[in-house]
Structure formats: structure tokens, C-alpha cells
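One structure coming up, written as C-alpha cells, with questions to follow.
Heads up, one of the protein chains got dropped from this complex, but the rest are sitting where they should.
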Amino acid sequence: MALELKNVTKRVGAEIHIHATSLVVEDGSFNILLGATRSGKTTLMQVMAGIQRPTSGEIWHHGKNVTGLPVQARNVSMVYQQFINYPMLSVYENIASPLRVAGLGEADIKARVGRAAEILRLTPMLNRKPSELSGGQQQRTAIARAIVKDSDIIFLDEPLANLDYKLREELRDELPRMLSGRNAIVFYATTEPHEALLFGGSTMTLHEGRITQFGKTSEIYREPNSLLSARVFSDPPINTARVAKKGKSISVQGGSTWPLTAEQAKLPDGEYDIGIRPHHVTTKKEAAVTGAVKGRVLVTEISGSESIIHVDTGGRTWVSQSHGVHPHKVGEQATLHADVAHALFFNQQGKLVA
Amino acid sequence: MNKTYNNKAWWFVLPVFVMVAFNALVPLMTVVNYSIQESFAANEFFWAGARWFQELLRNPDFHASLGRQIVFTGAVLLIEMPLGLAIALCMPRTGPWVSVCLVLMALPLLVPWNVVGSMWNIMALPDIGLLGKGLNALGINYNYTRQPAAAWFTVILMDVWHWTSLVVLLCYAGLVSIPDAYYQAAKIDGARPWAVFRFIQLPKLKHVLTIAILLRFMDSFMIYTEVIVLTGGGPGSTTKFLSIDLMQKALGGFDLGPAAAFSIVYFLIILVLSWLFYTLMMREEAN
Partner (left out) sequence: MARITISNLRHAYVPQPARPEDYALKRVDLDWNDGGAYALLGPSGCGKTTLLNLISGLLQPSEGRILFDDVDVTGKTPEQRNIAQVFQFPVIYDTMTVYDNLAFPLRNRGVGEEEIKRRVSAIGDMLELTPTLARRAAGLTADGKQKISLGRGLVRSDVNVIMFDEPLTVIDPHLKWQLRSKLKELQQRIKRTMIYVTHDQTEALTFADQVVVMNNGEVVQTGTPIELFERPMHTFVGHFIGTPGMNLLPCEVKGGKAYIAGHAVAAANAKLAASATGKLELGVRPEFVSFAKTGFAAEITRVSDIGRYKVVEARIKDLPVKLVVPEGEAIPEKQARLAFDPHHTQIYADGWIAGAPR
């Protein structure tokens, strides 16, 4: 029980930035904060770090109440979206700065900086200034500075957002390796569900200042506790529809009737909201139990290996993501096949039931 | 953002507090003190209440000075703001001439104010000054020591020479910070230079212009050194602005009461007008 938040809220003026939040996080865990912009990720991280003070509630770290402790007194480090480095210092000095503040000896500093630079592949650049480095290298310097001091908690606030797409992929691959072997708690904020899934670990989905779900990443992806959590954790957005279940089938808004799997048929009759992720809606019938989605093609996006087709089903737009190249013309009628077995059923109270 | 509490910072600020209190608050309170009392040689004080204020506000001399001051400030703002903006628009934004222009613009601001007054005093002299002799040679009967119109002309010209640079530098900084993409988009949209000015540059300069106007308003309303060296308030009292009037009262007679009241009223006028203007600009911004 390394870090615990007890009913922490954050209010600025009349706005509530963080609603009452209670959280327990273990040492050595990799925790992802996933949510849209302005959902409260940065505020929550700053409150946990001690940069901002919670309006109410307590924060406990290793059994001690640290709520009132300013960030300088806590052993934390933070990496920002903008590459924040001391522009006048060399890369070596940048990485060494927290150690100098802590008053470590030169030999110790040299050893630690050398190790961090090696992990981040910065050794040939130690004598340069940040302005002479590329964006990716500047961010590595910031990360090196964060890991060199053996902090208890490391915060990364969308650190890859300002980097080129490919560079982002490369750093994302290396990040777990860079942070491994420590007992620190890592918090990583991002807006992309894809990134969360790539990292694994645990994820908390945020929406308008509330944590809607917290758990192992792949679990909360497969079993979102509400339609809201499912929405946060989907890109492209999850297809939703309101359905009425009767017996062994459901009638979907727009007229069609879809069969159900044996398990789903056991649900009580009534109204439900269903969510089906785009990659479970295909152009060819692939799954055993499918429902038909008929409509007019709005746009077809083809990347090298898959096709994303947007279909207007009379009011609602459904998005299908299929493997392979399926060039559909705009305006033509198309039928998509939704894999009902992978549909998420949410009852009237918004809870996942199947 | 309400940051975590750190008490030690207050101790660092304490010496500054003490200094500010000593240099600003205490004298201010003293002035207020004098303004509501009657004194003889600053030794005996008798309560006067609002008497000095009432006398002041009814004094035709005060009205005249205030009137002159308003005309002066108005003229100066009307000339310096458009002129400064126009010069800033003409200055190059990149290239080798940038530093040259900036230095040239900064020069008038570096001259000590009494030297400014002396410079113009001598330069405008009708018999030996470049300006004075030149104007007279052109056939214009010009003598700022005798003619009120000439005196006003010279005072305003001096202020424009001295302070337009400030407006130029502020506007230039604002212009330079407009990203290139706006000009590129305007080119693509086929906008004429006037449209570029009206729809891109002017809106983006709003903040800078507000600051420039506020600064020039306050400074010109308090102008003293340059004018006193140039004309001494004359000929007669035709260029006697508020500050000159105040100084004559305060140092001339030994009546501290009325002078103190004058000071307070002066201070309040500037404060209220500045506040009004600032609020108007900010409210328009919020809309």
C-alpha cells in the first residue's frame, strides 16, 4: 500500500477539477491515466506530486501523511509534455541537477549520470546543450533527469505528445526498459487508448475529473464498468446503440433484429445500451453470430493494412475497422456485420451486465 | 493554482515591505495628514477638514491648469499613438537593419529629462537655435518665449520627439510576435495591406496598445521636468500644467495644507481615469 489517496478533491473557484477520489497504488506499478484533454489527468498528477494542494482529503505515502508536504520535500520527479530542460546547462549538468540539489559527491554523481545516460542512449551527447539536440533527445534528457535520482514516484505527463509519430513509437518501446528495475511508482498520462494497451500495467480512465475505472489495463479494456469507461477507452470511438431485448434477439434502433448468443439470451428482457468496438464490425461476415448494419457509406479510409468505413445508418454513424483493403464508394449502400458475441451490454443504470 | 504553503518566503519579503513602507506609505499618509489640517510652519496643526479641498476645487487657477493639462495630454496621445504605430509598421522585422532601427528608436528615451528640456530650449531659440532660426527664416514669426501658440507647439513637439519611441518599441514588439502564418493566409486570401492591418495586426496589438496608452497617459499627465526647463510654465502661465502649478504652490508659499490637498486630488484624477480606461478595454476584451 505504497501510495494512498483518501477522498481527495480539488476545487478551483467554483469548478471542481477532481471529484472525491480514493485510490491505492503499489510500489513498482506502472499506472496509466487515460482520458481526454481537460479530464483532470494533469491536475490529479500535480495533486499527487504535491505541486498543488488538495482542497480536501488526504494523501498517504508509505504510511505517512504527506498531504501538506510541498513537492520539494517529497522524493518525486516529473516529465512534462514540453521538453523541459535547463537551457544553459549541458546535458550532463541537466541530468546531474537533482543530485547536486541533494548534495551528493562528485564521484557518485558521475556514476549515476553515466548510468542514466547509457539507459537513455545519451552518452555521446553529454557535453551538448539542449538547444543543440533534436526533440526526441531533449525529451530523453528530461527522462534521464527524472530517473537519475531514484525517486519514489515518477510522473510522466503525456511526455511523447510533442514528438513525431515514429519517434513516439520508438520511445514508447524503450520506456518500460528505461523504467524497469526500480521500485518506484510510475504514473503515465495519455489521451490515446492505444498507448495504454501497449504499456500494459494498470489503467485508470478519467472523465471530467472522475476516475471511472481502475484496474489491469487489458481487463478494463475488455470489461469496462460503464459505457462512459468504454468510450474513454476506445479509439476510434465505440459504436453504441439502444436496443430492446426480447427472448433470443434484440431489436436495434433503425429496425433490424439481431440474434444473441446463448449467454446473452439469458439476460432479463428490457432496454439496454450496447457497445461494439469498430474492429468487431466487419465488411465480411466473419463471426458466428452477427447482426446486420445497413447504411450508406460516408467515407472509406484505407491505411496499408486495414479499412475504416463510416456508414450512416439513418441518424447514427457506425464505424467498422476491417483487415485488408475494402474500397467502398461514397454513397453506396453497404452492409456491415457486427459480431454480437463481442457486444458489451449495459443496463439502464449504466453497468456492464454482459 | 493554490500552491503548497511555504512560510519562509515571507521573511525574504520583509525588508522590502519595510522599505516600501518607509518610502511610500509613510510620505503618502503624511500628505493626507497635511491635506486635512491647517499648519503654521509645520509646528502647530489645526483641523481643517475638507476646507482645502473645497477651496481647491473652486479655484479658477486650478481649473485653468487642469484644462491645459487635459488638452496637452489629449494632443500628445492623439499624435504619439498613431505616429508610433505607423513607424513600427515601417520598421523591418528581419535582417541587418533591425538592430540599427531599434537603437535609433531607443536613443531619445535614454536622454535625461532635464537635458531634453535644455536641448529644446536652446534649439527653439529664435535667434540662435536651429529650429527657431530656421522657422523664422522661412517667414514664420516664431518665438516660444513670447507667443503662447509657439510655446505649446514647442512643448508638444518636444514630447513627441521624446516619447513616441516608447510607443514604437512597444508596438514593434507586438508586431514581431504575430506568427508568419497569419500574413501567409492573408496573402492567399488576397487581402490588401489595409485589410491586413485592420483584421490581423490591429486586433493582435490590442494588449500592447492598451499598455502604451496607459503609460503615455499617466506620464504625460504628470509631466514636469521637460516643461519647466523649456518654458518654466510660460509665457506667463500659458504652459502651466498641473504639476507645475502644484510645485509653485507647495514650494512657493509655506502653506502645506492646500498643496497637500492638490496632491491628493491630482493622484485621484490619474488613478480614476486610468482605472476607467483599463476596465473599459478589459471589458471589451471579455466580450
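When the chains are written out, they are named A and B in that same order, and each has its own residue count from 1.
Simple rule for what comes next: a residue touches a chain if its C-beta (ideal position, glycine included) is under 8 Å from a C-beta of that chain, and two chains touch if they have at least 3 such contacts.
Not measured: the values here are computed from a predicted model.
Shown as candidates are A:69, A:104 or A:308; the residue that touches the absent chain is A:308.
The residue from A:89, A:104, A:197 or A:265 that touches the chain not shown here is A:197.
When you scan A:56, A:127 or A:218 for touch with the missing chain, the hit is A:218. Across the entire complex, the residue among A:88, A:101, A:292 or A:330 in touch with the chain not shown is A:330.
In the full complex, chain A touches the omitted chain through residues 36-37, 134-135, 164-167, 169, 173, 191-194, 197-200, 217-218, 221, 235-237, 277, 279, 298-305, 308, 310, 321, 323, 325, 330. Residues of chain B in contact with the chain left out of this view: 179, 181-182, 184-185, 187-192, 195, 199-200, 203-204.
In this section, only the chains that are shown with their structure count from here on.
Averaged C-alpha coordinates put the centre of chain A at 55 Å from the centre of chain B.
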